[in-house]
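See structure below.
What you see is the complex with one protein chain gone and the rest in place.
The letters A, B and C name the chains in turn, as written, and every chain counts its residues from 1.
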Amino acid sequence: MNPHQPDAPTQLAEDTDWAGDELREECGVFGIFGHEDATTLVALGLQALQHRGQEAAGIVSSDGKQFYAERRMGLVSDSFTKPSVMKRLAGNSAIGHVRYSTTGETVLRNVQPLFADLAGGGFALAHNGNLTNALTRRKQLEKSGAIFQSTSDTETILHLIARSPKSCTVNRVIDALYEINGAYALVGIANDKLIGVRDPLGIRPLVLGKMNESYIFASETCALDIIGAKFVREVENGEVVVISAEGIKSYKPFPKKPERPCIFEYIYFARPDSIVGGKSIYECRKGFGRELANESNVEADMVIPIPDSGVPSAIGYAEQAGIPFELGITRNHYVGRTFIQPKQSIRSFGVRLKHNANRTLVAGKRIVLIDDSIVRGTTSVKIVQMMREAGAKEIHFRVSSPPITHSDFYGIDTPSKDQLLASTKSVAEMCEYLGADSLAFLSIEGIYQALGHKDGRNADCPQYTDHCFTGDYPTLLEDESGGELNSQLSFLSMAEPHEH
Amino acid sequence: MNPHQPDAPTQLAEDTDWAGDELREECGVFGIFGHEDATTLVALGLQALQHRGQEAAGIVSSDGKQFYAERRMGLVSDSFTKPSVMKRLAGNSAIGHVRYSTTGETVLRNVQPLFADLAGGGFALAHNGNLTNALTRRKQLEKSGAIFQSTSDTETILHLIARSPKSCTVNRVIDALYEINGAYALVGIANDKLIGVRDPLGIRPLVLGKMNESYIFASETCALDIIGAKFVREVENGEVVVISAEGIKSYKPFPKKPERPCIFEYIYFARPDSIVGGKSIYECRKGFGRELANESNVEADMVIPIPDSGVPSAIGYAEQAGIPFELGITRNHYVGRTFIQPKQSIRSFGVRLKHNANRTLVAGKRIVLIDDSIVRGTTSVKIVQMMREAGAKEIHFRVSSPPITHSDFYGIDTPSKDQLLASTKSVAEMCEYLGADSLAFLSIEGIYQALGHKDGRNADCPQYTDHCFTGDYPTLLEDESGGELNSQLSFLSMAEPHEH
Amino acid sequence: MNPHQPDAPTQLAEDTDWAGDELREECGVFGIFGHEDATTLVALGLQALQHRGQEAAGIVSSDGKQFYAERRMGLVSDSFTKPSVMKRLAGNSAIGHVRYSTTGETVLRNVQPLFADLAGGGFALAHNGNLTNALTRRKQLEKSGAIFQSTSDTETILHLIARSPKSCTVNRVIDALYEINGAYALVGIANDKLIGVRDPLGIRPLVLGKMNESYIFASETCALDIIGAKFVREVENGEVVVISAEGIKSYKPFPKKPERPCIFEYIYFARPDSIVGGKSIYECRKGFGRELANESNVEADMVIPIPDSGVPSAIGYAEQAGIPFELGITRNHYVGRTFIQPKQSIRSFGVRLKHNANRTLVAGKRIVLIDDSIVRGTTSVKIVQMMREAGAKEIHFRVSSPPITHSDFYGIDTPSKDQLLASTKSVAEMCEYLGADSLAFLSIEGIYQALGHKDGRNADCPQYTDHCFTGDYPTLLEDESGGELNSQLSFLSMAEPHEH
Partner (left out) sequence: MNPHQPDAPTQLAEDTDWAGDELREECGVFGIFGHEDATTLVALGLQALQHRGQEAAGIVSSDGKQFYAERRMGLVSDSFTKPSVMKRLAGNSAIGHVRYSTTGETVLRNVQPLFADLAGGGFALAHNGNLTNALTRRKQLEKSGAIFQSTSDTETILHLIARSPKSCTVNRVIDALYEINGAYALVGIANDKLIGVRDPLGIRPLVLGKMNESYIFASETCALDIIGAKFVREVENGEVVVISAEGIKSYKPFPKKPERPCIFEYIYFARPDSIVGGKSIYECRKGFGRELANESNVEADMVIPIPDSGVPSAIGYAEQAGIPFELGITRNHYVGRTFIQPKQSIRSFGVRLKHNANRTLVAGKRIVLIDDSIVRGTTSVKIVQMMREAGAKEIHFRVSSPPITHSDFYGIDTPSKDQLLASTKSVAEMCEYLGADSLAFLSIEGIYQALGHKDGRNADCPQYTDHCFTGDYPTLLEDESGGELNSQLSFLSMAEPHEH
């Protein structure tokens, strides 16, 4: 008997073709030490990081003696704006986490930050990223009697910290870091300190800010802006930064390596008003559009972004190509991810929930459509179809990043390789599949140049983590596939106690 | 610190300065007759009309014998995507309604559609607009023993329909129309017919569409697009359109008058991809921007829209002025309307939840800020301040509509006259208040010309309902102020039964 | 399409045989005027009246200017113990209502008290009873344009009050009383007065109490006890009692008739610790048991009540017959009304959720089972079976009231006549159906004698409303059947707005 059958008569569609056709980041993190408004500021910071994850959010605070936690499904503003919730989060230090929206069943146990009562005192941890040896480590830990409550690799890190023989929390954390591989931006809180960590390659982002005398960690600078905090610097790759009453200390437990941040922060994840690696995200994306116009311009009447993510590149493209920029597609921000499928099928129905063609504008026109990336292509094909139905005479599809040919294992939710459109089709085949009149991607050299690297990609020591385009994974993939983690667990399908 | 203290210390702010500084439409309506997917299509149509109201939504369906209703707080996608909800809404005909988001206490009783068991059979009604004599009529009805359950003027219409001595539902509706004044787009459903009505001046919009053999009413054409329905025509001002198994019939119970639709549909309410009165909303708004550039251009480095509503006008302005269009402000779509105010005050804090300056872009630049309107000015002043703090050298504020000097009584939620910035200050005074380097509004003649009226506004018989700019109210304001309705009722503060 | 299909695979049983086999009272009412703790006292009083209705509860309070209402599904203690609910109920006067638990769909609109904004000010009304001409009056009202929001006949009374041409609220109420027939105990509240009314025959109970200087109305004296109030007197049949700042006034708008209260209050509804018509309910029920022993004793080893309602009669029977009283059936107070039916059928399963035989006690014994009444007999047959399976050697079923042969139309939820066991079967046939060794009911004369009427029932002018046993309905049944009310309405199946 399958306990998860749908409600029989009504057909609930998630239009998986369409809904899964985007990249998703695992999370955003935020932490602050020693501020009377600590939990309020975390709640605000998390709202500025909400684009990094909308499924769930959590805050753990400490008053120096006790920890207080609230973890909730939904948006930050659904829960962390309520006095009844916020007043339970006592204390002057706090960390928070937002988590992305998975398809399928909601797993409350995985909501972060996670907490453990270590021998040396309590410790809570929030993690953005993905380990490439979490499953291997987990199996080892289980063999020696560790009990896991979630499927999150954050819990693996927490167990490693708990099992360190060191007495000092910072040394325990460093012990655990030696055991793990992959991408991680960690923010941890003990009763007397706040710890920020970035993986040895700095794949996932983490910045250090300051507000009056209080230090802050955040995934992006836009989370500093919202509370009026100052940007201090980025946490370096492989650095452990510890904030306590004594001030700030830096530990570098790993041999020095060049940084290699994830290129998708520039292309897709970071908010346009954030500054990552010293570069304005908005300017980078405009640069991708300009470079794309240089590489593959075409004669057309207007440049139309696929909103919202394609907008900055389209502005750059339009400027460079001298073609008018127009909002030829309207985005509806109020739609959810599921809907009831009408029995009478409607062509390109699902996509129109979120996007609608501005038909008066495009009828009879030659248009350049700009998107930031193509993942499975299922949305793109429907958008091309929708624009065609709206009367566009020519549709030239332009993508402001290279073809995605490989899956990610560092915290981006990508489909398996065989489902990536570019991994199985040439550009010409993709163009035919999309039904576009032409299709072009920004080249890998072009994207490096647009990011300011005049000599392009350094193949020996690439400046970015870019395996999705190149297959050049920056670390060993010990678990082979993080996606197997779930299937190899005999774990409970549902284990959440909740209010009836 | 004890985390379980009563509410007192935590300060919940709605930052009323900021939150109330926008125009809000009362509602959107949708109806369909004789389609097997009727309620699913209503749910989709309402999602496309969600920008017209986010507080609550409702659907009433009929299977020809019985009526079924679901009315819920929150977004359409929160409730009307659930099989458990949708399967209760049986039948081939249905109407739906979305309602705007009020500040203050939620009043569930007012969620539409409303229903009455008339002597001739059941009838449900959804209404977009506002009557100018609802209170007067209500007091008369109460005197003769009518019992009201809501504070909505829709219920007044329903009582008038119920009291008509006519036996035919259409005639009952027409009897009621003779008793009411103001703005209304109505969609009503009886077991055997669907009725769409627009007020004698056509102040509120209503269009007729068709999908296969089924007729549809919707507030905007974008709701037809989402389900792939065809636009047939607008319901005319003063027209009663009746759909039944016999087909479509039109009644015109009022003497013919020229149409006078609300000009704010063009400026603010309608979605850019909708077509209203034969005009593309997106093109109209670009036209306002172009006209604004003609009227009051200034030398600058970039044109920046206040997102999202200012974008089309900014594109038009930028094109006409030959100044680059840039996204200098990032909008966060994930924020709610309330937040916990930090104890340490942060300048221009509230506004940054929703808008953040792209500081790398604007630092040291002369910028033109484009907004669609200024209501109370409380947001505008904070945005100017935020841009100034981000380093903008010059800030030229341009508004793509005339100064709002008068309140609305036709379904737009405007503050009282004395709270409208333009009603008490000259343009120079407003500029000083905002802290901008210059300020200009589109002229009333300019907006008419941009809408295609070469000779501008016809003062004898204005082409639009434009009293917010001119004070020229199109109907008698019998209640004087719709706002008094509530205060004159001894009504219950909370009368909702709900699940505990 | 039927929108109310069950969830397909799992079989949810309400074991309708079993669940509907009891009498249910429509409601309990409570009101207090001029006490600073008014709403708290109403909440407590309603808890003492909870046995009269468990589906829903509501309170409406007045501060002399405004009304405040909370109406909730579930027990009084689920909602009216929460500060967040109670603090919204401002004011020094309040009325409350508990409602019985219907099978089938919960209809929130029917939860009382109901409220209307009358021409002369607000008015809220709570009603225990049932009108015998509610449908007739409702159809008349609808014809003249009244809009009904519920299926409750309380709303019919409210419309009649609203339509009275009188200006004084008391006169309006009296006007309405002239229009209605049937059973009613009403408690109404205006901003300056509290009104208690009992129908001309006094079918439903209502008592007057006093606490310090504040007068109270309540369905039973146990609701006075809980708050430490004093019993003053019963509201008389046909009396309108008005409490205001000027004190207490009594109106008697009807010609004087002898009282004829519902005999089921003595048999089943009232709590054993209440005093009704000057008689202790507990003593009356013990008297029924004693009389039953006189009429139809049998040799046996023990007397076993079917708990909880059979206990007092069983004590009386055991005393009179000189047979030991034993708890041979254990009642589980924690069960709900629905359960998942196991696929493998289990004999007498449903009944064991609530009742379990004490098998060690009864094995090999001759037992007298005492119940207060037999309605459909479906529970009784399962209890006999269960006792038999537990090893009882002889089972003598004794019922402490006469056979129920007629339906009620005055506020008791009885099945239709053809479903009443005693209406279609002789005592011998019933005995065979139940599988008992013998069966006897208390005679109609016996019950009157046990109630202190030495000459038994006065056939010309019966002392009680006893049509369920005699078919002697005390008023004209104008609607013929109150049960048709729902089926004749084209009303909405679900019309409740609620939080998503």
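Some observations on this one:
Throughout what follows, a residue touches a chain if its C-beta (ideal position, glycine included) is under 8 Å from a C-beta of that chain, and two chains touch if they have at least 3 such contacts.
What you see is a predicted model; the values in this text were computed from it and never measured.
Across the entire complex, the residue among C:Ile267, C:Leu361 or C:Cys468 in touch with the chain not shown is C:Leu361.
Within the complete assembly, C:Gln54 is the residue of C:Gln54, C:Asn171, C:Asn297 or C:Ser438 that touches the hidden chain.
Within the whole complex, the absent chain has one touching residue among C:Asp175, C:Glu236, C:Glu319 or C:Glu394, and that is C:Glu319. Which of A:Phe115, A:Phe231, A:Phe254 or A:Tyr433 touches the hidden chain is settled by the complete complex: it is A:Phe115. Looking at chain C, the residues touching the absent chain are 6-7, 9-10, 12, 36-37, 40-41, 43-44, 47-48, 50-51, 54, 63, 68, 75-78, 80-81, 83-84, 86-91, 212, 222, 225-228, 271-273, 275, 280, 282-283, 311-312, 315, 319, 324-327, 330, 332-336, 338-344, 346-347, 349, 352-353, 356-361. Remark: the residues of chain A touching the chain excluded from display are 1-5, 56, 58, 60, 65-74, 78-79, 88, 108-109, 111, 115-119, 121-122, 142-149, 155, 158-159, 162-164, 191, 489-500.
Keep in mind that, in the parts below, only the chains that are shown with their structure count from here on.
Chain centres computed from CA atoms place A at the largest separation from chain C.
Centroids of chain A and chain B (each the mean of its C-alpha atoms) stand 34 Å apart. Averaging C-alpha coordinates per chain places the centre of chain A 60 Å away from that of chain C. Residue positions of chain B with contacts to 2 or more other chains are 78, 87.
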